[in-house]
Each structure stands twice: as structure tokens, then as C-alpha cells.
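A single protein chain has been removed from this complex, and every other one stays in its place.
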Amino acid sequence: MSETLAASGPNDPSKRTWLIASGCAGAVGGIAAAVPFVSSFLPSEKAKAAGAAVEADISALKPGEKMTVEWRGKPVWIVRRTPEQLAALPKHNDQLADPLSQRKPTEQAPEYARKDETRSIKPEYLVVVGICTHLGCSPSDKFKVGPQPSLPDDWQGGFFCPCHGSTFDLAGRVFKNKPAPDNLEVPPHMYLSDTKLLIGEDKKA
Amino acid sequence: MATFHEISPNASAGAKTLNWIDNRFPLSKLFKEHMSEYYAPKNFNIWYIFGSLSLLVLVIQIVTGIFLVMHYKPDAALAFGSVEYIMRDVPWGWLIRYMHSTGASAFFVVVYLHMFRGLMYGSYRKPRELIWLFGCGIFLALMAEAFMGYLLPWGQMSYWGAQVIVNLFSAIPFIGPDLALLIRGDFVVGDATLNRFFSFHVIAVPLVLLGLVVAHIIALHEVGSNNPDGIEIKATKDANGIPLDGIPFHPYYSVHDVFAVSMFLFVFSAIVFFAPEMGGYFLEYNNFIPADPFQTPLHIAPVWYFTPFYTLLRAVTTEMMYVLMACVLAGAVLAVVKIRTPRLFKGAIVVGALVLVAMMTAIDAKFWGVVAMGGGVVILFFLPWLDNSPVKSIRYRPTWHKALYAAFVINFFVIGYLGTQPVSVIAGRISQFGTLFYFGFFLLMPWWSRLGTFKQVPSRVNYTAH
Partner (left out) sequence: MKIMGFTKKIILGMAMALGLAGAVQANVGGPVWDKAPNKINDMAALQSGAKVFVNYCLSCHSAAFMRYTRLTDIGLTQEQIKDNLLVTNSKIGDTMKAAIDPQQAKAWFGVNPPDLTVIARSRAGAGGTGTDYLYSYMRGFYKDDTKPTGWNNHVFPNVAMPHVLWDMQASMTPGQYDQTVGDLVNYLQWMAEPAQTTRKTIGLWVLIFLAGLIFLTWQLNKAYWKDIK
């Protein structure tokens, strides 16, 4: 009797029909049953609430100062740039890996931050995620102009990552030949008023 | 050691892969031995689906459990909240939680029915005693698993149920209070208890359960399945050594079990989606109140599947002790008069009985209640040696035996129901009679199982084609 029940499946047509029918139904059921389990991996309501947009009050920020807010567990820097700092930005484009933010257009910066060298909605205020695009350390502030240890002689101000030496300018743009491949990420953000920034949401959302 | 088998280079990719595996791992051999050439009796009836259904429910519990542990917090301050977090904030969390809570009750329904099948058809008899012993071990492990799992939601019932049951251990003479302290890890059930019960429930006991289930199935396959007629199909084989009444498990019983599974899933889903609380029996109402060590609920009862054994515990009052002492002495007298054993053994029985009665006078009823509760489970282990019937299956026993089995079932339901109820005089009396019947059924079985006119057991199974 066992010889007729070969590994290739039943020869009897009625068995085969029902086998295929129940097999397909079972597979559909199995996938449907798997959906809730896999979905339970998605961020919960608690995570989504914690990851909600954050308001930042920039009224007290003076030119040349930086403030930090936390969004989704990451540091977001808001730097109020001086006119000199802004003017210096286009001058060293040739030293930068991606001066016009053209690499990874959709990932690193929304389109309002890709329009020019300032990488911001209001040129005065830089809003970037303070995490190095190399391996995730948080770069240190190096706003002072001029030669300093580990920095080039014509340093115009920016950020220096202590982990592997990547440098970024005051628009968060990465310098050439550094371990970090990309400019600092600009998060979606919008101005609720002249003194209030909302980080995590923009007008499109 | 198998020989290395070369396959023709013209063979299909599938055949070549299987051959590669078979040369290194006994895949086809295992499949043949346990599925396609494992011959099971062809006369299995509906009582034979519950073994595979138990396996299914075990898988459901493990899978849903894995996903619950991703979000549950085993901390007394956070546990209750984390369960509500799963019910509300985790995508589909409510479904996973209900599957796990319904699965726990479903496990016991299926296992009780599975055990009853064994009882009816004598599946525990020689040469299948070890299958039965592993099974009783599984039952014990399952009870521990359910008890510890129930603490985890940290509701009022969770807390007070655990408090009561752990306090029972303190009734054991001399070592009791220290033992209870050791189990709890604190002076009352608390965070320490929760964490260790979590570890046992998630890792330790499931591993034990899996090991016992594997042993249970291996022992079964070594001997071959019993059947509703209690006939050994291996006694009648054909020229090829295949039992005449046997059919290959695969495909006949794989297909049969798939059908049974779809019916089970229907009932299971109906409960999960439409009645997950099941009138407060599967999800107790009081457990929606966070545990409060300073306020005991008016009415504590264990979850439904423990209630028969809980009744055995509560039935042993100081009054009942006299009845039990009389039973011990009567038992000793019966044993001495009826059993043919050397004088020395009889002396030992008498001495043992007297010592037991002395202990029963010295140690109070609370402890003996615990013994009765544990005894209610432990007695099952002895069943293969208590049954003296010349036939295995209830089909060929005298009709009054069937009435006795039916009475046992009804009694089990009655003491189960009484376990959910508060203490009362009438309930107490009925529980005591129920307890005596429960133990009497087993302890007197060596005698009554031999009584009556037995029917002729056929040599071939009863089977009508369908």
C-alpha cells in the first residue's frame, strides 16, 4: 500500500484536487495568521507618541549660539548663524563632498533644505540632527575660526566628530576625504511662528 | 551506521538535495519510521484527535507567548500596565493576548479529553505504562506552567491565587514556612516572586514540557498506538510484517488530523473573537483590578481547570480527617485479608497504616488537604498498576463499569463546579463525598476492575468503511 503513496503526491485525481484546494486555503490562512504577529513588531502607540514632533522656542537664541532639543531619541541642533558665518558658506564648496546636497536627495534633507548652501528654511537658523553620518557619534562644536588641532588652517567654523575625525561646516555639510559619507541630516521641520519651531513635522505632513 | 549512498547525476535537483541530506541526517528514515510507515490502527474515533490538538495548542501557546514577552514587563509596578499596553497600544496585541489566554484554557480542555480517552480504552496498560507516565508528567508540568503564568498579569486573582497556593506549602510540617519563603523569595508574594515565576513560565517549564512531549511521542511510537477496541494490532500481521488492521499514519491520519485541526480552530476562533472572557471563566473579572496586597477579593477561586483539585483540598476538614483515618485502617485490613503477600509485607502494611494514622492525628487537616490535592494528581501515575481488568477497553467491560466511568466523569464535573463556589455546609458535604468517590474509584480499582462478566474481545478491530 505504501508504494502507491509516492513522494510525488497522490495519483488519484479526487485526492489531488482536495489536496491542492486545502493546501491553498491553508496557505492563505497561514499568511493571514502571520500578519498580526509580524505587525506587532511595528512601533506601538506609545512609541509613536514618544516620537511625535517636538516644539522648540528659539526666541532666546542669540547669533552664533546653538541649542539642542531631543526628537525621537536623537539630538537636534538649532544654530543661529551670524551673517559672517552665512557668507563663508559658499566659499569652501570645493572642499566639500556634497556642497549642494545632491547625494541621497530624499534621505538626508527635505527639499526646502536642498535649495542652496544654507540648507535651511530661514537662512539664519540651521536645523540638523547632531549625529555623524559615519557611525553615529555626536560631533563637537568648533565654531571658532582659524587653525586649531585636528582642523585645517582655513577653518571657518563647524563641527568635528571625535570618533574618527569627520568634519562638517556650519550648514552641516561634510568635508571631502573624511570617513563620513553624507551631510548631517536635516529633519522635517516647520516654523509655527517666528519664535517657535516644530521639529518632526513639516507643511507637507 | 548507514552507508553513503551515491545518486545518479541525472537525478532531479530535489532528489539530489534529499540524498545529500539523507547521507548526513536520517530525514527520510525518520519520516518513514514515524509517518509514512508508522502503522496506526484504522479504527481511531473522535477521541483520538486530542493528542495532535494538544500539540497544536502547545505550538500556539509558545508562538503567542514569544510575541507577548516582547512587550510584557515582569515588574510588579509595571506588569498590569504592560498587559493593557499590549491590549491597546501594540498593533494586534489584543489578538495575541486573547489567543494566549484562550489557548491556556483550550490546552486543559484538550488534555483532559485526551487523558479521558486513555482512561476509557486502557491506553495506559502494558506495554504503554511509560507513555502514560510521561503524560502524567506533562499534566503536572502543565499545571505548574498555568499556575505561574497566571501570576504574570498581576491582577487581584493572580496575586491572591498565588498567595493562597504558595501558603499551602507552609502547611508542610517542619520545612513548610521556610519552603514557602524560598518559593516566594519574600515574606509575601511580590516582585521577587513575579520575576522568578516569569523565568519558569517562559523558559524552564516550557523546555521541560517540550522534552516530556518528545519522550511521550517516542515512547508511543516504540510500542504503537492503542485503539478503541483495546486490541494489539501487531498481533496480526501480513506477509510483509505490516499489521492487518494498521494503516500508515501519513497520509491517512495526517489528513484526518488536518480536518480535526480546522474544526478545532473554528471553535477556538469563535471564542477568541466573540467570547474571550467566557463568562469570567477564561479571563476572570477580578483580574482586571490591579493586585492589591492589602485588599483580598471577596471570592477567590482558582482558574476553572484547577477547581476539581481545589475541591479535594478544601474537602479535608478536621471532621473529614476521622473519615480518612477510618479509610486508612479499613484499607489496611482489606489489604491484609485479601492480598496474597508474605507475612512480612502484611506486617509492614499494618505498621505503615498505624504510623500514618498517628501522623494524621498529630498534623492538622490543612496539611492533609494539600496532600489530598497533590494526591489527586499523583494517583494518576499509578493507574497502570491499579487496573486489574482482563480487558483494556471499556467496550468489552461489563455495562456497570461504563456507569461507573460515567459517574466518575459527572463527579469530576461536580467537584470542579464546587471548586468555583464559596464555602457552604451543603457544598462542603457534597465535596467530601466527591473526594471519597474520586479516590475510591482509583484506590479500589484493583478490586472492582476484576468484577463482572466481560465480553469477548475480538481478534480484529471493529471498523466500518466511510
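Here the chain labels run A and B in written order, and each chain numbers its own residues starting at 1.
Keep in mind that, in the parts below, contacts are C-beta pairs under 8 Å (C-beta built on N, C-alpha and C of every residue); 3 or more make two chains touch, one makes a residue touch a chain.
None of these values were measured; they are calculated from a predicted model.
*Asks:* Which is it among B:V258, B:I300, B:C327 or B:V457 that touches the chain not included here?
*Replies:* The one listed residue touching the chain not shown is B:V258.
*Asks:* From the list B:I242, B:V350, B:V414 or B:V457, which touches the chain that is not on show?
*Replies:* B:V414
*Asks:* Touch as defined at the start, partner being the missing chain; which of B:P290, B:G331, B:G375 or B:G452 qualifies?
*Replies:* B:P290
*Asks:* For the chain left off this view, which of B:V111, B:I231 or B:I247 is in contact with it?
*Replies:* Result: among the candidates, B:I247 touches the missing chain.
*Asks:* Among B:F4, B:F174, B:F187 or B:F266, which one is in touch with the chain left out?
*Replies:* Of all options in B:F4, B:F174, B:F187 or B:F266, contact with the hidden chain holds for B:F266.
*Asks:* Can you list, in ascending order, the chain A residues touching the missing chain?
*Replies:* Chain A touches the missing chain through residues 12, 14-15, 17-19, 21-22, 25-26, 28-29, 32, 45-46, 48-50, 52.
*Asks:* In terms of residues, what is the contact footprint of the unshown chain on chain B?
*Replies:* Touch set of chain B with respect to the missing chain: 42, 45, 81, 84-85, 87-89, 94-95, 98, 120, 228, 247, 251-252, 255-256, 258-259, 261-263, 265-266, 269-270, 272-274, 277, 280, 285-290, 394-395, 402-403, 405-406, 409-410, 413-414, 417, 421, 463, 465-466.
What we mean here is this: only the chains that are shown with their structure count from here on.
*Asks:* For the complex, give me every residue of chain B touching chain A.
*Replies:* By the definition above, chain B touches chain A via 36-37, 63, 67, 70-71, 85, 88-93, 95-96, 242, 247-248, 250-251, 258.
*Asks:* Which residues, counting only chain A, touch chain B once they are in their complex?
*Replies:* Its residues touching chain B are 1-2, 5, 10, 22, 26, 35-37, 39-42, 44-46.
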